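Only one structure is covered here, and it is reproduced in the block below.
All protein chains but one are shown at their positions in the complex.
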Amino acid sequence: MSSSAHHPAPMSPMERRVAALEALLTERGLVPEGFIEEITRRYESEIGPMNGAKVVARAWLDPQYKQRLLADGTAAIAELDLGGAEGDHMVVVENTPAIHNVVVCTLCSCYPWPVLGLPPAWYKDPPYRTRMVREPRALLAEMGCLLPEEMEIRVWDSSAEVRYLVLPQRPPGTENMTESELAGLVTRDSMIGVARL
Amino acid sequence: MSSSAHHPAPMSPMERRVAALEALLTERGLVPEGFIEEITRRYESEIGPMNGAKVVARAWLDPQYKQRLLADGTAAIAELDLGGAEGDHMVVVENTPAIHNVVVCTLCSCYPWPVLGLPPAWYKDPPYRTRMVREPRALLAEMGCLLPEEMEIRVWDSSAEVRYLVLPQRPPGTENMTESELAGLVTRDSMIGVARL
Amino acid sequence: MDGIHDLGGRQGFGAVAHSPAEPVFHQPWEARARALLVVVAGAVQASGGEFRHSIERMEPGHYLTSGYYEHWLTAAATLAVEHGLVTGSELEASAGGRFPLSGPVIAPPVDEAGPDVGRPRFGVGDRVRVRDWHPPGHTRCPGYVRGKAGTVVRVDGIYSVPDIEAHGTARRYEPTYSVRFDAAEVWRDGQRGVWLHVDLWDSYLEPS
Partner (left out) sequence: MDGIHDLGGRQGFGAVAHSPAEPVFHQPWEARARALLVVVAGAVQASGGEFRHSIERMEPGHYLTSGYYEHWLTAAATLAVEHGLVTGSELEASAGGRFPLSGPVIAPPVDEAGPDVGRPRFGVGDRVRVRDWHPPGHTRCPGYVRGKAGTVVRVDGIYSVPDIEAHGTARRYEPTYSVRFDAAEVWRDGQRGVWLHVDLWDSYLEPS
């Protein structure tokens, strides 16, 4: 055993607070064994933007699926066995050559977990939440998403129960790709709407 | 020389920042010798609520002075040799049995320096600035200034060039007091309007 | 509550620290904090409104200088204390230091939820105006659209009103609408071709 094992790094204040709450709740019998590890594993490995990418690829390949997806996002997404918390009321908004969609939550951090996983830090921090509803064209450009001046921007503030997924445009030159190859092209950012493909 | 003189307390981050700016400005020849000490001395000993208290006591004793004070605060205050920065445009607002006045600066910390000195920390901090324009009756009560429900409250937000002084009501039982005894009764809080006498 | 969380359109926050990909949790404690909120919310049967409001009540300086999972931990601890699962002094003793909790609820408790709204009052294309109000409790009506007129573009389901559920056991159900606002009318800055869509409960709206 190395000497460092005898002297682990001191806990940070945040680690101490988390450990304190966990210890007290465990003492009260409120934390089932393995619960924390299991929920963490699920969010780290089972959900994430790879799920949304499958939905997008399917919509690109299957016009009838796309129609169902735009008409009832929740049901069409459930066809791919996706759903659950923060995905019970899904609305899918479609990018076109003339329209760009982008999603934000100004009041907290609402995000469609089943299709995109947990939100990245920048989505939850004040700069994005303050600016995306005030100056989306400038902010998108700053984030590397330059839109032609005549392109209409539709910002969706997830302030109630609906969660939004952006359906990006299918990039040109992808005519011969398989569904799984297409899914590999779809980035998280393109489904939030801070990038185009 | 004690040993502590050889090991002065380490400077706090704020002390280091102030020292850094001071050193650089001094190096550029921008800080006249003794300037900092002189300006500090003036704000620590020459200006303060004792000045406003003189104005109030005079107004209580001299009805004509009071009339001039309410008509043109700056000029009447200047009669007592008071004036200067943040006191160039003074308006005096009078408490009556039916009206209570209170002063705030929601955007920064404007305050009538020549008559009240520099503002206390709580006047400049968010709780006072947020709440005095939203729920003045509840906040005044919380600060110990309980007003009858039927008393009208007039809040003055010092958002432009005018600075406000509240003229408190003269307390009963002070008929035989001298001007200087009366001035001794007048508190800073009563001239901001967070207390009555 | 006109709280620090109501950030839409506020200025001075600088650049977005964008990263195209990042770990789900940056530190192991973030994952544990997140799971503990699930534990507490389940144990005390907290509604979504009550959970969100427990974050909104954080001391504003703390809110702005801490990340999302510190918000969740603060919410979990606050709800645990408010519902009597643990005490603040137990938390501080166990943590060996300060354990900041959120501030108290400043709105009165809601005993009477008022009548449900079973049918949408508005349809797609209707012009509506957001109430120009300042409720002291939890609300999902963002400040930046209050008093503004917009157009209903979608009628969604019927959902529990957060303003009610955050403040007691009473519930009221109302339709929500997606309402479209011209960004130039909201910000009066002449920008063109930008539409802001906000999802709003029925009682947040008036006919326009």
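Here the chain labels run A, B and C in written order, and each chain numbers its own residues starting at 1.
As a convention for this text, a contact is a pair of C-beta atoms (placed from the backbone, for glycine too) under 8 Å apart; a residue touches a chain by one contact, two chains touch by 3 or more.
This is a predicted model, so every value here is computed, not measured.
Colleague: Would you indicate which residue among C:1, C:16, C:46 or C:179 is in contact with the undisplayed chain?
Modeller: C:1
Colleague: Across the whole complex, list the residues on chain B that are touched by the chain not included here.
Modeller: Counting only chain B, the missing chain is touched by 12-25, 28, 30-31, 35-36, 39-40, 43-44, 48, 89, 91, 106-109, 117-122, 124-131, 133-137, 139, 142-143, 149-162, 187-189, 194.
Colleague: Considering the whole complex rather than only what is displayed, give the residues of chain C touching the chain that is not shown.
Modeller: Those residues of chain C that touch the unshown chain are 1-4, 9-14, 56-61, 64-65, 103, 106, 132-134, 136, 147, 187-189.
The definition used in the following text is that only the chains that are shown with their structure count from here on.
Colleague: From the centre of chain A, which chain's CA centre is farthest?
Modeller: Chain B.
Colleague: Could you grab the centroid distance between chain B and chain C? Build each centroid from C-alpha atoms only and quote it in angstrom.
Modeller: That gives a centre separation of 39 Å.
Colleague: Quick check: how many Å separate the C-alpha centres of chain A and chain B?
Modeller: 52
Colleague: Which positions in chain C are in touch with at least two other chains?
Modeller: If we look for residues of chain C contacting two or more partner chains, we find none.
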